[in-house]
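This view holds just a subset of the chains, kept in their places.
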């Protein structure tokens, strides 16, 4: 049994992590922390967990946390970096669901997140936790930076095109849309039901924090710099990200079979599902499950390649991916605890 | 032209009042106040009003407000009572959309709202602004207390039964459900899209603030005390209240024609629509309009009378009713500015 603790369990990625771990046969939950809700029962806050966890939120304490084999951080950015160095020093493994260790260039991180990084020296040790790209490094990591939700959907969607050098890397577009749980569980007028429901809008067009993260990893796939236009939109749904990716086929690449290419790339990936030709994924088809479904097509056979990629932002976009990383990290079958089918309808 | 000001225009009843007044030919808007948003353009906060109002929120000031013929209060309870005595003293008329002047028994008000009333002496002057019950008093009023949204739907639904003494008044049930705009525009975790959407629940079952208000007015209709069980529920919709009312026919009243009774009672009311026999109202059929639709039936011809009553909580349940009151108060046709059809679908 892997002894696991969760720091910051009151947000949506926290409750989702608990939901997934409830069904994981190799995990024993030691502690779940929250300063604000310390002493309160987990199932009081999240009634779906009644009968599954008899646990109370506790104050975060590094000594106690370090007794776990693994600590998940399901916190806003800025929290993990204050505790991670201590945990690493004591040999505890860490999977951070926040943005603290995703971006390698400290200056870029500080610019986009508007604060100094508390442990820049640790960033280089962190492994970007997208197993489909980084599985071997994850196996050997002590600190894993789980990807953001938008990045996961965009990276898996573009991956075969970039690895094969098929499209112009200086003109990539990700027109993405996320359900409201992506904005977290904080009280805010903008995320009220009355504001989000029956509505659709773009936001953060001038610059979203996931942009540098996506560009960094796309560059890795393309083996060189890329230019991405990233426009996120807010969907009146609870869970789900849909990324519609636009890129232009390079001259001379006209006869590539994109469907076959995508199927070949992902044939061994348990959590990436390439839809049959000319069928497109929908967000509800991944609701609650750790899966990314992808469709690829060239409308009217022209030069523009359109890729559609969907995930559940709380699962493959956050907590499910974290569990997948844990499985890799601890030598378990990668699918352990992650095989429940999505909830549809 | 009636010179009108609005105190507290940043909530949903405020923007709704503005939307309705934009189409009212006899109203000139002098000021709209908000301490928090003072100086900000109204259409910046509410983009639906772009092009309709070129107005900024201002600090509330009694001197300035008193230059209006009429001041609407679209504020949380407790605010109006601090300013209303001054306005009344200067001869300004007031329509209060909050709960400050609805309950005649000061002790009851103070118990349910958890604070002392700032001007108990003014409460007795206030007229309960449900024109279908109180039209004559409204005409002569200086201070009108607009009914709550739940009360409006419940009172209009029970009215003919109680006035005619047809049902047992010691066993009335209102099983009501409201859209999320009823909870206002304040930031709150409970009202996030992620919490409200795809969900349904009862709340405030042990006691909701609208209970004493409804009981007070039902007693007026019944000409004696009544006992009401009131269970509100939260609907994952933006606008709309649906009240399902249960009562028991008194012995000997078996052959009353309820359909004919309701049609007779409301035949002259522009804003109450009795649905044809065996058809039931739905909330979307009143979306955006100042109308209450009512259906009445006795399932399987038994003793239980079931009344279904729907309103848009922001219109006939708040701002539309306020405009209707204004029309009565200023001697205008009661329907002036209120005849746009509901938005469906």
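Labels A and B are assigned to the chains in the order they are written; within every chain, residues are numbered from 1.
In this section, contacts are C-beta pairs under 8 Å (C-beta built on N, C-alpha and C of every residue); 3 or more make two chains touch, one makes a residue touch a chain.
All figures in this text were calculated on a predicted structure; none of them were measured in a lab.
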{"item": "Assembly copy number, counted for this structure file with 2 shown", "value": "4"}
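Note that only the chains that are shown with their structure count from here on.
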{"item": "Inter-centroid spacing, chain B versus chain A (mean Cα positions, whole Å)", "value": "45"}
{"item": "Chain A partner contacts - residues on chain B that touch it in the complex", "value": "12, 179-181, 185-189, 191-198, 236-238"}
